[in-house]
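With one protein chain removed, the remaining protein chains of the complex are shown where they sit.
Naming follows writing order (A and B), and every chain is counted from residue 1.
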Amino acid sequence: MSEVLNVQQGMAAGAVHHDGHHHHETFVSKYIFSQDHKTIAKQFLITGIIWAIIGGLFSVLFRLQLGYPEQSFPILETFFGNWAKGGQIQPEFYYALVTMHGTVLVFFVLTAGLSGTFANFLIPLQVGARDMASPFLNMLSYWFFFLASVIMLSSLFISTGPASGGWTIYPPLSALGEASSGSKLGMDFWLVSMAMFIVSSLLGGINYISTILNLRTKGMSMTRLPLTIWALFFTAVLGVLSFPVLLSGAILLLFDRNLGTSFFLSDIVVNGQILPNEGGSAILFQHLFWFLGHPEVYIILLPAMGMVSEILSVNSRKPIFGYMAMLGSLFAITILAFLVWAHHMFVTGLNPFLGSIFVLLTLLIAVPSAIKVFNWLTTLWRGNIRFTPATLFAIGFVSLFISGGLTGIFLGNSTIDIHLHDTMFVVAHFHIVMGVASMFGMFAGIYHWFPKMFGRYLNNTLGYLHFWVTIIGAYLIFWPMHYQGLAGIPRRYLDKRGWVSFNQFPELDKMITIVSIVVFAVQLMFVFNFIYSIFKGRKVTNKNPWGANTLEWTTPLRPGHGNWEGEIPEVHRWAYDYGKDGREFIPQVEEIGEGESKH
Amino acid sequence: MATTTVHQTKWWSGGKSPFNMEYGKLMMWYFLMSDAFTFGAFLISYGSIRFSQNFWPDPNVVFNAFPGAGHANLPLAFVSVMTFILIISSVTMVLAVHAGHKGDKEGVIKWMFWTIIGGLAFLGCQAWEWHHLITGEHAVLVDGKIDLIGQTMGGNPWGDLVEDNTALTAALNNTSHETLVHLAHEYPTGGTVVAMEALEKMSDGQLAGMVDITHAHIRETGPIAFGGYFYGITGFHGFHVFSGVVINIIMLIMTQKDVFKNRGHYLMIEKAGLYWHFVDLVWVFVFLCFYLI
Partner (left out) sequence: MQHPAFEEVTVHHHHEDDATFKKKVRKTTILLSIITIIELAIGLTIYTIHKGESPNALLVLMFKGAVCILTLAKAYYIVSVFMHLGDEIRNMIMTIVVPLMLFVWFIIAFIADGNSYKNLRNTYDKHFEETTMPAKHHKAEAAPVENKGGKE
């Protein structure tokens, strides 16, 4: 194996390799503290899947409460004890569930699990590198994520419970231990875990950027990069520039909690006593949070967008429509993502003039988003589409991105947002456009690259079942929520029965709950498919099972550390020569033939 | 770098770094970029809070002490010493990196040594300044009485000057014995200093009459966030200086042990240098935000 490493760019892949020792790989160095980007990708993926199950389970639990607030489920008491006294989900438990569902899904599943997995797996393979620029820091990136996971997971077992002030952890609720049981030790754990997570994403991010810039193989110019790589590149840029701002906010919040400072606190009365904290601004925290929080949405979305572009092109056997336009819109989205954060804060008392600038910038995002949607549709148009599960999930992504994107235009307007803020409409919007859509992108990626990852196929029949139940379920769950939101039903309410106007659709809530249980069960079926197929799936016999052009399909069936035996192939064309000159596909490594038409 | 080569090379065509820069240095640059956003977020939050206040202390009033100079009013003097220490240590770092380019081991050792000394000197200055601010107590009018408080995370003695002498005289009646003794000792009417022991035996009423209220410069309490941001940001910067010193010491030992000589290049020194200059760069902005404006 190390012979492979010493060839060519293996030298550049990190100081660890140049010693030329033949190190024998033990179980620990191969599967645990591995520096191979492919193994690290799998570690991210499996940790992400575990988190997804936990986070999904949380949502089923609080859906039970929302659908059946009057009913008691004795089994819950068996499992959760006092948190579900008498089989009823207690308020503290409910808020902990909602908070942890958001935190886990946004950060641990859709950031680390999605971009951690696919950036690690695809960047070296698709740009033509032996490994990441620094495999060692890449390994550290995973282990910091693991540390963050352990801390977050252990916060679930604190007697006062995990953080429960919402995934946005707004002060003063999050800043005062007296405010709620979830604001006690659980909140400190949350902040420390997030600091570890930020270190992880930073180590990953600078590695991804440097690899894409520095370690492209010969001939792989920037405009020959697959769109996946571009999307992952911009994702890394977003992460590197926005996560530190949350780090600052988290540190200041830790100070407010433990050192008596007043960054975010002012004029607070607890039990009739005025706290000494004065002069802080709770809005400031929201600014800091959303300076990360909004780019975070795109950190989640962009990798999905990139993979969808690739998968749609490969499976419709057509070049991606408007490569440069796609690239330009990715760039525009990245820039705009940094400029629009305060559209989450229209009702905080934000200066209305400032708010209107944020409205303008927010609505601008519709332009690159629409360009991307049209390009996906035109890529599919008249294509010779192969409906693999990956293709279906990619098409599902486009569908969800349109549905959720349109409601974004509503919410981006401050005047409408004042009515819709903190209602179920918002929940519906962001779940469709960023939650479920990115999940679909992730599924598409898993189905598409599973053969490269594990040398076996996922079961197709289960894949189709997975897709259809999930897409129908997703719409059945989230579509009605728009109407609930328009009717003024707020989010985060434990029990709506006390209000006539909020208690308008109890039957709808029951339906949503039932569907979400079904959808969750189908996700478990996917996890079963995943684990089963790793060991027992149909074996891949063809190096290039999808007939794709990109470099990862030129590697051996089960590539070792270093990816290519012998030299790294040179690249002679872009990644999207499908259906050109009467040929189904022309891999990037093939030289431009004489008299070949231009794309 | 010769410009002709730059134009002839197809930098972006793959197989090479488009910036002609090894990945480690590139990663260091982007890490520093990220760190710039951490510091930026701190300083911008500070700005946001400052703009949301009606009153903010004048830095020249807060930072006017110098070690060994007692109560002399020397605004900006000490911090300018700190600033020059950092600038000079940056220069020695540049020289260390330059020596590294030439493969001059002795030069690297010499200049790294001075850089480390500079970093330690800076940290020492910061420790003194913090200590002085935290323990240096100032008379403040709070809730109708006079208290002595230092500059801490949760308290700020640098509010607006109280010019209402009747309010101050009234406040003296509610002030604790200890504080009165201190005030009468520091600011005696007529300027005749009475020994502490004698003052301690006097009654509160007597003491209140002995305090020269106009010279005591009694203030209201100031915005609490002032101290939090000051200690938070200079502390975070100090932590960077500290880790920079640790990195530099490691580099020094590695140089001493010929690690870089055997490797054939001193590029690690260059990366450590980038970090060190960044620390200096951040100080330039901390200096601006806390001491100058």
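Simple rule for what comes next: contacts are C-beta pairs under 8 Å (C-beta built on N, C-alpha and C of every residue); 3 or more make two chains touch, one makes a residue touch a chain.
The shown structure was predicted, so the numbers you read here are calculated from the model rather than taken from an experiment.
Engineer: Among A:32, A:354 or A:472, single out the residue that touches the unshown chain.
Structural biologist: Once the missing chain is taken into account, the touching residue is A:354.
Engineer: Can you work out which residue in B:27, B:65 or B:95 touches the chain that's missing from view?
Structural biologist: B:95
Engineer: Among A:97, A:148, A:220 or A:237, single out the residue that touches the unshown chain.
Structural biologist: Touching the chain that is not displayed is residue A:237.
Engineer: May I ask you to list the residues on chain B that touch the chain which is not drawn?
Structural biologist: Residues 1-2, 5-6, 9, 11, 16-23, 29, 33, 36, 40, 44-45, 47-56, 58-60, 75-76, 80, 83-84, 87-88, 90-91, 93-95, 98, 101-103, 160, 162-164, 223, 263-265, 267, 273-274, 277-278, 280-281, 284-285, 287-288, 291-293 of chain B touch the chain absent from view.
Engineer: Footprint of the hidden chain on chain A, which residues?
Structural biologist: 8-9, 11-12, 15, 18, 214-215, 237, 241, 267, 279, 281, 283-284, 287, 291, 338-339, 342, 349-351, 354
We adopt the following convention: only the chains that are shown with their structure count from here on.
Engineer: Roughly how far is chain A from chain B, going centre to centre by Cα mean, in whole Å?
Structural biologist: 39
Engineer: Can you check the complex and tell me which residues of chain A touch chain B?
Structural biologist: 12, 128, 133-134, 137, 202, 205-207, 209-211, 213-222, 224, 240-245, 247-249, 251-252, 255, 259-263, 276-281, 284, 287-288, 291, 570-571
Engineer: Give every residue of chain B touching chain A within the complex, in rising order.
Structural biologist: Residue positions touching the partner: 10, 12-15, 17-19, 21-24, 26-27, 30-31, 33-35, 37-38, 40-42, 45, 48-49, 52-53, 152-154, 223-225, 227-229, 232, 236.
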